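Right, one structure below, let's go through it.
What you see is the complex with one protein chain gone and the rest in place.
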Amino acid sequence: MLTLTCPVCGVDACETELAAGGEAHLKRYGPGSTDDQFEEYLFLRPNAKGVHFERWRHAMGCGKWFLAARDTATLEVFGTYSAQTTAPPADIVKAIRAKRPDWSPET
Amino acid sequence: MSTRLPDHGRLIDRSRQVKFTFNGKWMRGHPGDTLASALLANGQMLVGRSFKYHRPRGIVASGGEEPNALVNLGRGARHEPNQRATTTELFDRLEARSQNHWPTLEFDVGAVNAMVARFLPAGFYYKTFIHPRAFWKHVFEPIIRKSAGLGAAPDPETMDADRYEHFYAHVDLVVAGGGVAGLLAALEAGRAGKRVLLVEQNAHWGGRAPVDGDLIDGAPAEIWVKNTVEELEKMENVTLRTRTMLAGVYDHGYVTAYERVADHTPGEDAPRHRLWRIRTAQVISATGAIERPLSFPGNDKPGVMLASAVRDYIVNYGVAPGDTLVVVTNNDDGYRTALAAHRAGLKVACVVDPRAEADGDLPHEVRSLGIRVMAGSAISKVKGLKKVVSVRVQAHRGYDGGHDEIPCDAVAMSGGWSPVVHLWSHCGGKLTWDEDQACFRPDHDRPPTDQNGAGFVTCVGAADGALHGDVTMAATATAMADMLGNDVSAPRVDLAREAPLAPIWIMPEAAGAKKRAKMWLDFQNDVKVSDVMLAAQEGYESVEHTKRYTTLGMATDQGKLSNINGLAVLAEALDKGIPQVGTTTFRPPYTPISMGAIAGEARGEVFQPLRRTPIHDWHEAQGAYMEPVGGWRRPYCFPRDGESHEDAVNREIDATRRSLGLLDASTLGKILVKGPDAGRFMDMLYTNMMSNLKPGKCRYGLMCSENGFLMDDGVVVRLDEDTFLAHTTSGGADHVHAHMEDWLQCEWWDWKVHTVNVTEQWAQIAVVGPNTRKVLEKLGADFDLSAEALPFMAMAEGKIGGFDTRVFRISFSGELSYEIAVPASQGRAFWAALHEAGAEWNATAYGTEALHVMRAEKGFIMIGDETDGTIIPQDLGLTWAISKKKEDFLGKRGQERVHMTDPDRWKLVGLETLDGSVLPDGCYCIASGKNANGQANVQGRITSTYYSPTLSRGIAMGLVQNGPDRMGEVVAFNKVDGSTVNARIVSPVFYDPDGEKQNV
Partner (left out) sequence: MSELASALPGAKYEGVVRVVETGLRGMITLKADLPQSAKAVKAVTGQVVPKARRIDAGDMSVAWMAPDELLILCDHGRADHVVRDLAEQLGTTHHLAVNVSDARAMFTLTGAGVKDVLGKLTPADLAALPPGEMRRTRLAQVAAAIWFSDAQTAHVICFRSVAQYVFDLLALAARPGGDVGYH
């Protein structure tokens, strides 16, 4: 059972206080998008084994959404950060690279 | 015969007696006894029957690894099956009954299975019960159900009389195991100021060291243990718990421990079990090691026990398993049992040792006492049926026909020790094979890792493979020094020098098929050496497959005794090394824990939270029949004396349509949405346009998920230019609020909008029926309630009868209706005031079923009935509520997908049976022809179906292919009995299609 630090209120929350929200940094495609774009936005998830960016809501706490960078195989947490970003911030990328030198944000 | 010794017994209080029953027979023991030691003290060696062959079974072990001595404990509301006698502390009037036999323990009909054992080899279930198919249900299954299974299931009508609880603890360090290694680890961590929780599964500290007579710093281990516990108890940062088993290690330092608070004092007011849910930075596993049996013919007979268990019973409980003992061991440690037995005055007939030479300090000491040591020999037979009479001893290697027949009534066996690596392994720690000690131990380079990617479990002592007392202490000290960054000095331990063990997995070495079929690996599940060899022969190479095929290690002891021997036999049969074959997976809990402890407090009244409205007490007082609605309890109907639910619903509808009905609608979700961008945000959330709603007006809205499916609906009210109040379905408020916050926080975070879920701030009452306005006017309002001032779909605020109200002219019934919200603290009083004022118009409380029927009469959809997560608004004839002007809203793109625009989608219609009957719920509309599976093709289904008292006939709504274009057509619906019923496709609006009633 995971613990994640909510970057909004600073609480070390137990998984039972959180609600998972799937992959982070999706780009929304609305009306006018192609079927392929919409399919990718809505359904296609790489389901990575390893580094993964994901959405969590501190549901039994401050109620805010935040993002986490985590290894889906080892469950190591590289960091949590604001939901108001479209890409992992530099310090998170740095923290991941320190532990997973082979990983790059493009992969 | 097993018996109580005149002396020994460091854990029992001989000055007092405890009475208990076994199979109805009264027996006596002492405080401090386990049920197992007390049974042995009373000469009760036979304690149960094995699972498959119903072989007589005796006590084998002295701890949680016991496979045989499982009993039914207690009775009635405190009955529990499959309790291990070895870990059950004796208490006065304990009741135990043996298991898995019929009719009696001594005479068991099922034992004939043993005579047909050659027909029940490994995998016999798979092989035997395939053909003929029909036999399974009528012949095989009933027989297997009767003969298999261990304890009796508790009576389903009986509630467990005890209570259980959870407890959350956050610590730096959990130490599992209160033996000398665990105590040393806890002591050092405690001295270093860490927050420490030390748990020990037994009722006593010290583990094996005091039993084996180790000397620590020159004094008996017991003294060091006592002093250490005393020092630990004084430390504020250390919590000690006996009777607490560390059950599982999980991700991110989450650990569960199972405290048996009151098992030994039943009936007291304490919770019976407490499940500790711990977050810890580090786990120290000082869980020791478990002795392995040896595989020789007849090793399963009552009287054959683990050598360490024999020692435990003698030293701890003053109980001898027999008068004359034979020890059989492949290592020096087994000789300690010969010494302990000799010291206790028992006769040790011989020590059988398959090693060619036995030259360690301990064998020398044994020989010096005049005990015969038979090196290079093996037991080739155990004589006796329900108890041991003698053993046959022959050469382990190179059998020349010669053998000795040695009379004895107990056999102590030792196949070496296996570290308890469970806690290391639960969360992914890997093992390495230790050739010298023939055991798996933790591979320090591959520990289980935590959220920081660092190892968080450290095994110390025997659990780490440091099987000898002196190494145990030194290695524990080193491990703690590494962890704490302190200097830690290990106490000195004085021990005899031990010669290496010989990895001997079966004896005699050249035993043939017949003998191998009598060598038990798994005592509880009746898995023998021959079964594992057969599995290998039949191509089972993976240890996990072999486990499931043979059931090796699948019994309640989870292979604690059998696994390594089984692996070794499999490895030999496959001609591989043991590390290449590998182990099966260690999964929590370490030993079984009670279901009650897992549930914790969640039973009875607090099994789950029931949400109650401010008017709930009134409903209960009226005897309302309640139903669950999204976590709430709502009245389904209010039956009066002698009235059926159906009659009550019809009466409630009739009263409402004719005069005045009152509905507790407090459960409706209410979410405030406020800000300069609120209109824009509402336009994205709802399919229809909300930004052009005038303040003071209401509009019905649909909310879709991004893939276009209808998710929730409700009336949106614009309170002022900046503020909307969104009503949601009863079950939907939390979800819809979370959905709003998701989009605001994660997508449109620059929009100026705040939301607050105010659902529970308000009690909401629907006042419904032609006399609605009269009752409100009678109560007296300080604002104009007339149709002109407050028309349909308008809202107003003010006082009614002195209550602070917010009034919405909305109707879910088709009648004149005012939905009135008051602060929750006023809800109960307002409800009473409405009833009092409405009495002259027969004000009638109605429930959810009347609400459902009335909305169906009006053709209004219900989320969850007409929708199921695959329905788009277009399917439901709600195109009018989908804006064509808006460029975007959540779900718009989804609804443009090919399948969503398919003209052949099933669409909403009303349905009237030709005979006026009520269609069955969920039935399908039959089409011509059959599908690939030979089933009738279908062209639609029923989504809502009711008896309408207003129309005196059955009415239904359903989704039918091209339904709206087929008005008047008669179609057939199937029924469960195979017959069909014909219904005509009609408009879904059955009642007042022009809305004349609600608009007055």
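In this document, chain identifiers A and B correspond to the written order of the chains, with residue numbering beginning at 1 in each.
Going forward, contacts are C-beta pairs under 8 Å (C-beta built on N, C-alpha and C of every residue); 3 or more make two chains touch, one makes a residue touch a chain.
Remember, it's a predicted structure, so these values are computed and weren't measured experimentally.
A.B. asks: Given that one chain is not shown, which residue among B:612, B:645 or B:773 touches it?
C.D. replies: The one listed residue touching the chain not shown is B:612.
A.B. asks: Taking the full complex into account, find the residue in B:235, B:672 or B:927 that is in contact with the omitted chain.
C.D. replies: Of these options, the touching residue for the absent chain is B:672.
A.B. asks: Out of B:152, B:824, B:972 or B:989, point to the residue that touches the absent chain in the complete complex.
C.D. replies: B:824
A.B. asks: Would you mind spotting which of B:239, B:295, B:551 or B:895 touches the chain that isn't drawn?
C.D. replies: Of these options, the touching residue for the absent chain is B:239.
A.B. asks: By the contact definition given up top, give the residues of chain A that touch the hidden chain.
C.D. replies: Touch with the absent chain occurs at residues 8-12, 14, 16-17, 59-64.
A.B. asks: What does the interface between chain B and the hidden chain look like in terms of residue numbers?
C.D. replies: Its contact residues with the unshown chain are 163, 165-170, 195, 239, 268-271, 274, 277, 279, 600-602, 605-606, 608-614, 632, 672, 674-676, 723, 752, 754-756, 758-762, 802-803, 823-830, 832-833.
Here, only the chains that are shown with their structure count from here on.
A.B. asks: Could you put a whole-Å number on the gap between the CA centroids of chain A and chain B?
C.D. replies: Distance between chain centres: 29 Å.
A.B. asks: For the complex, give me every residue of chain A touching chain B.
C.D. replies: The touching residues are 1-3, 14, 19, 21, 28-33, 35, 38, 42, 55, 57, 59, 63-65, 71, 74-77, 83-84, 99.
A.B. asks: Which part of chain B faces chain A closely enough to touch in the complex?
C.D. replies: Contact set of chain B toward chain A: 250-254, 279, 449-453, 706-707, 738, 741-742, 745-747, 749, 887-888, 892-894, 896-898.
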